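The excerpt is restricted to a subset of chains, each kept in its original location.
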Amino acid sequence: MIPMSEEYVLKLLRQNKRMDGRNLLDYREIKIETGVIPKAEGSALVQLGNTKVLVGIKMEIATPFPDMPDEGILIVNAEFAPIANPEFEPGPPGEEATETARLVDRLIRESKMIDTSKLVIQEGEKVWGVFVDIHILNDEGNLLDASAIGAVAALYNTKIPKYENDEVIRGEYAGNLPVRYKPVMITMAKIGDKYILDPNYLEEEVASTKLSVGIRDDDVICAVQKRGSGTIKFSELEGLIDLAIQKSKEIRSLL
Amino acid sequence: MKKPEGFKLVDGKGKRIDGRGLDETRPIRMEVGLLSRADGSAKVGFGNTVAVAAVFGPRALFPRHLQEVEECIIRTRYNMAPFSTESRKSPGTDRRSIEISKVLRHAIEATVFLEEFPRATIDVYMEIISSDGSTRCTALNAASLALALAGVPMRDLIASCTGGKIDGKLAIDLNGKEDNYGEADVAFAMLPTKREIVLLQMDGELTKEEFMTLLTKMADKCNKIRDMQVKTIKEYYKKIGGELE
């Protein structure tokens, strides 16, 4: 194999090329399998090229937040397991895992993709908690977009267990999770003065900045985050948003 | 958080709950040099939101294996005092403060000439002592002033404000209630003379048109915030100069 280096990534990009032969605005091949975890109420394995992310959904009885007595609750957690990348350390979630979890949380929550009003068992007392656990298996870059695809796919795959006599009956279901949108996160990475989509992990190393934009089916923007220590020119912003909206349709069609 | 029924964030005349117009910020107060132990310090208030920032460094970083050979590293901490919120906030970091500390660090990294201090660290600590919305932007404005006071070379001052959509209208500098009950909120910071964005976070629901319109208003406001920062620094040095004479 040809040794890959940051220099090489930059050199190729100057010629508008990428190391894996993609065009600047191409995603890698996306594979989505759902229902892959027997014990989970919903699950999805997403492959973005060689990036592999597993998302499992557990439904648990929970107490609603006092200021939201008539809504179910959503908890998103990300584990950057050390199997995924030689630089990940075992231990509690670091900055990257925390940011990923919070961005996926905002994408799901702010897009209102789950109708949480239908998750109430007893108002103010007992609701369904939707636990979205993102488990990174292999990090070849762009974990955020892959995690978002996985979370949405897994939520669409989720069934609500039967609940009888104050007991959750695992393996028997009362129906599907009430979902209504397919929000998509699009990450654009800035390398030099060029933007590319779906950066692999070497491209991420070289990128000064990333802009991640979450888009709902109706083109509404529901989450934005500038990531990394570079800047984005104000004049570039509108074009980037347009690009994210356009690309989100393509990704959504796979969900 | 769910908006109580019938509660209005904007009245028929376009006035907000604290009497402001949609494009108005709350009263902004800036003070610098208030902490004697820090290399630079500042206190910034946007209405009832108050942040204090202190800068230590550039200083040597230990243990050595944390050092970067070619540039200095930035460490940040964004922290809310337990008494800054409606209900007491338990002390300690949570996922929110971890994320905010990270995006604020990136904003500062995008601004400071890091390569001038290889192997060093610059530590920027931001404490929210009173919280009524827009805390991270208030903190970043304070950090910008504190960095300037510490003599850290920067590409420009960082100017920051929030914006959002409340009762269907675009508005600048959200207070706590507007943040909780509004339809969208954006945290934004830029280097005004460069027109480069160093912080951008958004939550909620906005069309592209709304988003761009709002961002343009916020960029304008950041220009004014930068003017205030410059004025604050100048007055400080004038006063200090006067005292030294």
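By letter and in written order, the chains are A and B; residue numbering begins at 1 in each of them.
By our rule, a contact is a pair of C-beta atoms (placed from the backbone, for glycine too) under 8 Å apart; a residue touches a chain by one contact, two chains touch by 3 or more.
Here the structure is a predicted model, which is why all the values come from computation and not from measurement.
Student: Taking into account all copies, not just the one displayed per type, what is the chain stoichiometry of the complex in this file?
Tutor: A x3, B x3
One rule holds in what follows: only the chains that are shown with their structure count from here on.
Student: Let me have the rounded angstrom distance from the C-alpha centre of subunit A over to the C-alpha centre of subunit B, please.
Tutor: Roughly 27 Å, centre to centre.
Student: Hey, which residues of subunit B end up touching subunit A in the complex?
Tutor: It comes out as residues 1-2, 95-96, 98-99, 101-103, 105-106, 109-110, 184, 186, 190-191, 194-208, 211-212, 215, 219.
Student: Would you mind writing out the residues of subunit A in touch with subunit B in their complex?
Tutor: 67-68, 71, 93, 95, 98-99, 101-102, 106, 110-112, 209, 211, 216, 219-235, 237-238, 241-242, 245
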